[in-house]
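The other protein chains are all here in position, but one chain of the complex has been omitted.
As written, the chains take the letters A, B and C, and residue 1 is the first residue of each chain.
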Amino acid sequence: MSYQFEPGKMYRMPTHFGPSSGPRQGPDGRRFENIDTPKATTLAVSFLTNPDQLEALLPENFELSGEPVVTVAGIYITEIEWLAGRGYNIIAITLPASFNGETDHVTGDFMPVLWENLTDPIITGREELGFPKIYCELPEPTVLGDERHAIASWQGFKWLDLKVNNLHEQSAEEIAALGAQSSSDGILFYKYMPKTGDWGTADVAYPCLSPADSPNRVVKERWSGEGTVEFHKARWEDMPTQYNIVNTLYDLEIREYRGASVTKTAGSKDLSDQRILR
Amino acid sequence: MSYQFEPGKMYRMPTHFGPSSGPRQGPDGRRFENIDTPKATTLAVSFLTNPDQLEALLPENFELSGEPVVTVAGIYITEIEWLAGRGYNIIAITLPASFNGETDHVTGDFMPVLWENLTDPIITGREELGFPKIYCELPEPTVLGDERHAIASWQGFKWLDLKVNNLHEQSAEEIAALGAQSSSDGILFYKYMPKTGDWGTADVAYPCLSPADSPNRVVKERWSGEGTVEFHKARWEDMPTQYNIVNTLYDLEIREYRGASVTKTAGSKDLSDQRILR
Amino acid sequence: MSYQFEPGKMYRMPTHFGPSSGPRQGPDGRRFENIDTPKATTLAVSFLTNPDQLEALLPENFELSGEPVVTVAGIYITEIEWLAGRGYNIIAITLPASFNGETDHVTGDFMPVLWENLTDPIITGREELGFPKIYCELPEPTVLGDERHAIASWQGFKWLDLKVNNLHEQSAEEIAALGAQSSSDGILFYKYMPKTGDWGTADVAYPCLSPADSPNRVVKERWSGEGTVEFHKARWEDMPTQYNIVNTLYDLEIREYRGASVTKTAGSKDLSDQRILR
Partner (left out) sequence: MSYQFEPGKMYRMPTHFGPSSGPRQGPDGRRFENIDTPKATTLAVSFLTNPDQLEALLPENFELSGEPVVTVAGIYITEIEWLAGRGYNIIAITLPASFNGETDHVTGDFMPVLWENLTDPIITGREELGFPKIYCELPEPTVLGDERHAIASWQGFKWLDLKVNNLHEQSAEEIAALGAQSSSDGILFYKYMPKTGDWGTADVAYPCLSPADSPNRVVKERWSGEGTVEFHKARWEDMPTQYNIVNTLYDLEIREYRGASVTKTAGSKDLSDQRILR
């Protein structure tokens, strides 16, 4: 007797071993609260670039919103409940954009690509959420004197140096003010899944929103400062599946740096509020 | 100006940096020949199990075909052209099954799950092909005296020991005879992609066939022998995204071992002949 | 012209590229202050064992001092200045012992073995200091609910599970009291270097002391609680260079657990006060 999918349960490949275990469905189907955990430390550097270069990264129905400022963030996460207390790291690229569809009109942080150093969240993120996650090595940033230095590499090729320094700790009031200031509807991205056999066509292609609201997320400490970001040009031989991505980022003009920060947070959400934009 | 998808070109997330580079589409869209490379060494062990346990792994329209013999194979690949000459390793599980759909009736090796130790082929494999690939650490097998020993682990938890020994080299005639004997139509598997936001529903769900024909694949050397396979029971804490998979394999009865082999091959194909079964 | 050793400068193999760079000698010979860095988090579990088993681990002129209590500590270090801000992790075993030599009479924590997950400090530690450091994989501990769980493995074989739970934060007064209580003279260990060619004889063999005094080291936070430690029996095939070590620890009787703790510290010293005991 072949198996049947259990109604209302979430599945990922392989589907043959029962409902999947992941961020939005744990053992016995239970949810994860994300209160006080995970812990995250984020290093972020922003720079003003050429708006034409950013427009070229946007899919249909998206357009730049406000100044063409790119933010490169290294996010170092621990105590993740759905990974039974393990952690992993992220490099995320965002730029301000808005989506104007038939029914949805939202403005937020468009994320054209993000890297993670663990395959399991890459798979759940791409398939369940539609985040354009890919893999690279992401060691802990070094901390030397006043400087924090993050790197990213793929099989021995270092493609990113991100440095943050001249940090000044912010007060509770400054931190609260930052949260109040933000008018982003959330993270915008584009899910795409190719169709097997009909090469060049899609099974799935739609824009998505990860809403900004995250009531359990608490900023514990924050420092503002300065920083730099340096992408390294890759040959196909260096990064055969990602050279085009890294080289596009390498080509971005850095017209002016727009500050940097280090932020420590606790708490998150399971992203089950994610939705398709239409 | 937002970008447009180039017609006829293959894409994967992120789609914003141009057509993707992968096994079936290299730089400038060129194909990879797979002649004489990649090189692969396969360690395989088979055992007879309880047919009811295997039936429970089969999706709708699949049924067991012939004896309930499971094969566990460790495949160690080098010189992969689409990875610019790098390699990666695989643990694959197969069992004999047939698919009876509305139009397709095929019999072959059903693959409920496979592990790889590199994220890039996991992503292309899951999304372009529909193979149920997941990640684990797969070091090179040890070779000590007459025994080859492969292990697999995930973040420090070893979930598989596979041993092959008492090996006897096969003649060119024996190798040719084996190829002629096989009546498999290819590898059978089931592609599934969840729908964002409508948790528990699917964007994509269809059976697939990877046809057996592989004209460039040449068996260079082959040894037959004996072997054993041992799965280790995992707690959710040990493998929070895979414990259900490993424990189902752990629970399989080993009624009788059915031999083992080591096979060295050169050449392959780009799997662009893969197709959806209906 | 061959090179000459620079007088007063420290060297390690290879000696041919000038004075070495390491914990006690940086670029241009400068020292590292170790003020406020490195940061360390230590998970420690203690248990009462059979005194005869511990006596058997002591070299000549050492004897047990007080109760036969073994402590197993996982130490997770970041922001190490001599590593330009990187970190590494340690598993250390200690037991109370005293040394009675011709001139030295000291009592402290005898360290029969410690593991680190980075080769560079293993080399400097073994050769400059005489610490019996060996290598294994030491991922960050998981934190799930009230439990912190550290593991240690070598090439896929997990040889240690260390768990700490039921933690209660200690007050500044309790932390200060702990420091005042300690009467240890420091860490005791035994340096040994074999003589090339005369197999079975030594070039170097002497006991050493790492004095307890560490004025820059500040305990920032501390929790006391309960814990368990589980060593896993290894075959020679699992850990061909370390099976005897792990199995001796596996064989230790656990007569009673004697508490556990988590300690966060900042600051350290460069261990240049280390000395040979006579």
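Just so we're on the same page, contacts are C-beta pairs under 8 Å (C-beta built on N, C-alpha and C of every residue); 3 or more make two chains touch, one makes a residue touch a chain.
Owing to the predicted nature of the structure, the values given are computational and were not obtained by experimental measurement.
Participant: Of the listed residues B:10, B:45, B:58 or B:84, which contacts the missing chain in the full complex?
Facilitator: Going through B:10, B:45, B:58 or B:84 one by one, B:84 is the residue touching the chain not shown.
Participant: From the list C:122, C:164 or C:262, pick the residue that touches the absent chain.
Facilitator: Only one listed residue reaches the unshown chain, and that is C:122.
Participant: Tell me which stretches of chain C touch the chain missing from the display.
Facilitator: With respect to the unshown chain, the touching residues of chain C are 1-4, 7-18, 20-22, 24-27, 52, 55-63, 82-86, 112-113, 119-120, 122-124, 126-135, 155, 190-194, 196-197, 199-200, 202-204, 206, 208, 236-238, 240-245, 248, 272, 274-276.
Participant: May I ask you to list the residues on chain A that touch the chain which is not drawn?
Facilitator: 137, 139, 142, 144, 149, 151, 153, 155-158, 237
Participant: Need a quick check: the contact residues on chain B for the chain that isn't drawn.
Facilitator: Given the touch definition above, chain B has residues 37, 78-79, 81, 83-87, 139-140, 142-144, 147, 149 touching the missing chain.
Following the convention adopted for this analysis, only the chains that are shown with their structure count from here on.
Participant: With chain centres defined as C-alpha means, what is the inter-centre distance between chain A and chain B in Å?
Facilitator: Whole-Å distance between the two chain centres: 30.
Participant: How many angstrom between the C-alpha centroids of chain C and chain B?
Facilitator: 44
Participant: Got the chain C residues that touch at least 2 other chains?
Facilitator: Only 139, 142, 144, 149 qualify.
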